[in-house]
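With one protein chain held back, the other chains of the complex are shown just where they sit.
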Amino acid sequence: MDLSLNDDQKMLKDSVDRFVREQYPFETRRKIAATNEGWSKANWAKFAELGWLGIPFGEDEGGLGWGMVELSVVMESFGQGLVLEPYLATVVLGGGIIARAGSAAQKQAILLGLVEGKVQLATAYFEQQARYNLADVKTSAKREGAGFVISGQKGVVFNGPSADHFIVAARTSGGQRDAKGITLFLVDAKAKGITRRDYPTQDALRASEIAFDNVAVGAVAVIGKLDDGLSVLEEAIDRATVAICAEAVGCMDALNAATHEYLKTRTQFGVPIGKFQVLQHRMVDMFTAAQEARSMVLMATLKIDDADATVRRKAASACKVQIGKSGRIVGQGAVQLHGGMGVTDELSVSHYFKRLTMIDSVFGNQQHHLTRYGLLMAA
Amino acid sequence: MDLSLNDDQKMLKDSVDRFVREQYPFETRRKIAATNEGWSKANWAKFAELGWLGIPFGEDEGGLGWGMVELSVVMESFGQGLVLEPYLATVVLGGGIIARAGSAAQKQAILLGLVEGKVQLATAYFEQQARYNLADVKTSAKREGAGFVISGQKGVVFNGPSADHFIVAARTSGGQRDAKGITLFLVDAKAKGITRRDYPTQDALRASEIAFDNVAVGAVAVIGKLDDGLSVLEEAIDRATVAICAEAVGCMDALNAATHEYLKTRTQFGVPIGKFQVLQHRMVDMFTAAQEARSMVLMATLKIDDADATVRRKAASACKVQIGKSGRIVGQGAVQLHGGMGVTDELSVSHYFKRLTMIDSVFGNQQHHLTRYGLLMAA
Amino acid sequence: MDLNFNEDDLKFRDEVVAFVKAELPDGVADKMKHGKHLGKDDIMAWQQALGRKGWLVNSWPKKQGGPGWTATQKYIFDNVTAEMNAPGIVPFGTKMVGPVIYTFGNDEQKQRFLPGIRESKVWWCQGYSEPGSGSDLASLKTRAVREGDHYIVNGSKTWTTLAQYADWIFCLVRTDSKGKPQEGISFLLIDMKSPGVTVQPIIMADGGHEVNSVFFTDVKVPAENLIGKEGEGWTYAKFLLANERSGIAAVPHSKKGVQALKRIAMSEQQDGKPLLQDPSFRDKVADLEVQLQALEFTELRILSAEAGGGAPGPEVSFLKIRGSEIQQRITELVTEAVGYYANPYLPGLLWQGSNEEPVGPAYAHTAAPRYFNTRKTSIYGGSNEIQKNIIAKMVLGL
Partner (left out) sequence: MDLNFNEDDLKFRDEVVAFVKAELPDGVADKMKHGKHLGKDDIMAWQQALGRKGWLVNSWPKKQGGPGWTATQKYIFDNVTAEMNAPGIVPFGTKMVGPVIYTFGNDEQKQRFLPGIRESKVWWCQGYSEPGSGSDLASLKTRAVREGDHYIVNGSKTWTTLAQYADWIFCLVRTDSKGKPQEGISFLLIDMKSPGVTVQPIIMADGGHEVNSVFFTDVKVPAENLIGKEGEGWTYAKFLLANERSGIAAVPHSKKGVQALKRIAMSEQQDGKPLLQDPSFRDKVADLEVQLQALEFTELRILSAEAGGGAPGPEVSFLKIRGSEIQQRITELVTEAVGYYANPYLPGLLWQGSNEEPVGPAYAHTAAPRYFNTRKTSIYGGSNEIQKNIIAKMVLGL
């Protein structure tokens, strides 16, 4: 049993931390958020140059052949700086799906460019009626000649506006909520029949509502096995869940640091407010919540590759439950302890709080994962 | 809209408060708890003399024709003193069932003596497999000649050891959990075929496990309509629920008073511990929880007679949810703020805490009533 | 004891219903129903209608132009108007400065200021908090120096709600810096059009503009705008706070919120069934409804104690605490209910009342902004920590 980072991982952490510290002060982040894309191509090029885009991919795909530990290291540091660049959507989720289930041709076509920073991905799996049930897919892909035509509506597709390719979950057989019969397709973002509505999110990311109207794709567009897309999607989302949880830990540490500093410097009634026992204990609760979040991300990072899918599912869900809980304690606490300033747009506090809130809503919220964990536990 | 007690009710409250204050100091209560019966016949005679045993019964039954408001007044004061006498079992629940559904003969036979303090009742409705589902009844009553024979096991029958008569819920038709087909029977406690195992409870009451082995009763033993006992039982238990909640409010006020006093007198680090802000705020939370409990008992007391059964059910359940929640906040808080002394048998604090804990387990706990309320709310 | 309304109360309720039907513009009710942003005109239209009817300053005594309602009538009015999606009454004139003026002001001040409040012709805002004085209000630094028949005011106020609409501001200012901080504070009325008054918006976490910083640079204020005695401002401020707390539980508002939450949870689907039928979510909504009912009956007990001559006293601080916690919980559960569709941020729809199509269900896009915004309710008007200090000190004597 060994829970410490090795030297390569420590070096990686140092370099990402340095990038965030030096290149991503809050006012810079505000400027990036205000641009049309909502993220910086220059930063993305730097990520490519530093090799961060290749972390989870094999050498023959131009990657470093690293894994979840390294992804968690990167995501936690990104969380510290509320980094807006679509690393989660392109590298972790989209890239993860291609790397695990894609054909040799698809890997060639996508991953080499992705690692060089030339390709952006977005995964279109959510539909309005589905809530957090990944198997609830109405979007259909009907055989037509050698290929398929895809029709349906996908919602809240993160990085949709910038994506060159969409990974689309569509039903090739079975009923609306059957586990079997879902197939993943790799679709060119400019394909005929695709219309997008783009918008910013509460936490300054970009996403799209996407309508697929008889979008024709070839048989080569199928990712992995026909009708067997759900297991690939679910595993990829479990990994992305751990990654977004690591980001949340970074957010919590940043919020706690800011709040801690505020308690020491803000004076009322002639003393720093950190002298008031009730605020001290609330800060302790926030500190403890962040510690627990960090512990659960560590747990899930180390269990996510377990051969037993139940171990993996329970790890991802337990982690997301903790992040939902801790994120609320830290986020609401930071706002409350900052008083009026905490609810203004001016301070970064409200932006970390918004990010933590939205993180809870992505890939299944606290309740969804508590139920999922409970069903696996009671089985 | 008028939420204040009238003069009669104020007088009643004064006299019960005086009894508890003068006749029921904690060490007296400890002595009564240690007796074989676990309650005082002398006190019971006094209750009769003061008319308290007749509160919910009509004049022609020897009662005062009062209602839920007066019962709540009595129960709250009893809660203040952790009164052990079986008022809830005999007057509120058992007597309530006879008064609402009993035949003229049954009222004559039971209520007149009850009001005079000569008759004790216990209601045998709970069965081990039933949890809090009143309709889950295995105990059977089979027709035999003009009467019935009752066979089955009943559990945790409060006041079982002292009861002269049992009110028994038995299945006369239908399946184990059918709402229809449950009949209430009035059974002599000394009837042939009844065996009891008596025991004290965590909070020093007395209860019994009761086995009915082909206990023969006449048709006159039926209370109310054949097969229609559930609605009578459920309404009586809703009323008893409000009564036990009123008792809980008395317990909470007593605990808060004791804790409040302790905070002012116990000194550590050279000051009364009540000077520590964290303990102050916890005391405020306990105080608020007790206020909310009082408010919900008031609400339920005034809605329990509503013609619409849904209003009655929601009122009783919402009240019990609040008492479960507030009882935990006040009980656990009082123990914690008393430190080591709070977990000793010596102080009354632990005894109030035990009573509040057991109150949550009776007539359906917080979760049971939250679910019941939720189903009515979402219907 | 009796929960039912008597005949007069029932008649009164019908009268209120009829009034709202007749006087509340559909557009305003619709904005309220969908949690949209209200403009100044929306609010003024409704408040002036109430003013004409004599119902705007409904907590004022009869001799000051109040309707002289019973506690029950007030309860009916608050619940019916909220139920029918009428906007809440802006408190700065009606609940705050008005009572201060008729209690501590002179006759000239009463004649000059009260009619504009009763009829909602004049918009007031509150100048209390300062950048350095939040919970510790008494440490305020804005100075007012007497020069002849004027005061010269310098300093700044913050968190000034809707100052951008205001004609007048009532301020706590320091007229003397000797002695305890509470001493030397005075209560001054300042015309927002005075030279040297500038208003700077503060943008909130949800992107909205409802509070402001107000700066005073050598602002000349006629001495006749001083309320009561110089240096007595703290007394008037405490009186005002006590008044303000009535209705602070926001029960009728939260009842509407819980209704909306249940509507949303019925329309949100999970595995083809309404979310409200998911036992875990249903538990949370049921628990919230129980909390709200406990708050409502606690408020009713306090009102009836008042009516019965008993003073409400500082226990009402927990109406503020629980009221704010419940408002926050409603918005939190709505955000949980809408799931992924809490993410899209649509400022056009939120603030400019544009007609663009919402993303996802129409109710979804306001969920997160309201959740973010409602965090303020446990901070403003004396944070919940301060409220608990008050209860510990004033009620429990700790």
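Order as written gives the chain letters A, B and C; numbering starts at 1 within each chain.
Everything below uses one rule, namely that a contact is a pair of C-beta atoms (placed from the backbone, for glycine too) under 8 Å apart; a residue touches a chain by one contact, two chains touch by 3 or more.
Since the structure is predicted, the reported quantities are computational estimates derived from the model, not experimental observations.
Within the set A:Arg131, A:Arg294 or A:Arg313, the residue that contacts the chain not displayed is A:Arg294.
Looking at B:Asp136, B:Asp178 or B:Asp228, the residue that reaches the missing chain in the full complex is B:Asp136.
Remark: the residues of chain A touching the chain excluded from display are 1-6, 9, 69, 260, 263-264, 274-275, 277, 280-281, 283-284, 287-288, 291-296, 298-299, 301-303, 318, 321-322, 370-371, 373-375, 377-378.
For chain C, the list of residues touching the undisplayed chain reads 278-280, 283.
Take chain B: the residues that touch the chain left off the picture are 126, 128-129, 131-133, 136, 155-156, 176-177, 197, 199-203, 205, 207, 209, 268-270, 273, 276, 278-279, 332, 335-336, 339-340, 342-346, 350-351, 353-354, 357-358, 361-362, 365, 367, 370-371.
Methods note: only the chains that are shown with their structure count from here on.
In terms of their C-alpha centroids, the spacing between chain B and chain C amounts to 43 Å. Chain centres here are Cα means. That of chain A falls 39 Å from that of chain C.
Multi-chain contact residues, meaning those touching two or more other chains, occur in chain C at positions 385, 388. Annotation for chain B: residues touching 2 or more other chains are 277, 281.
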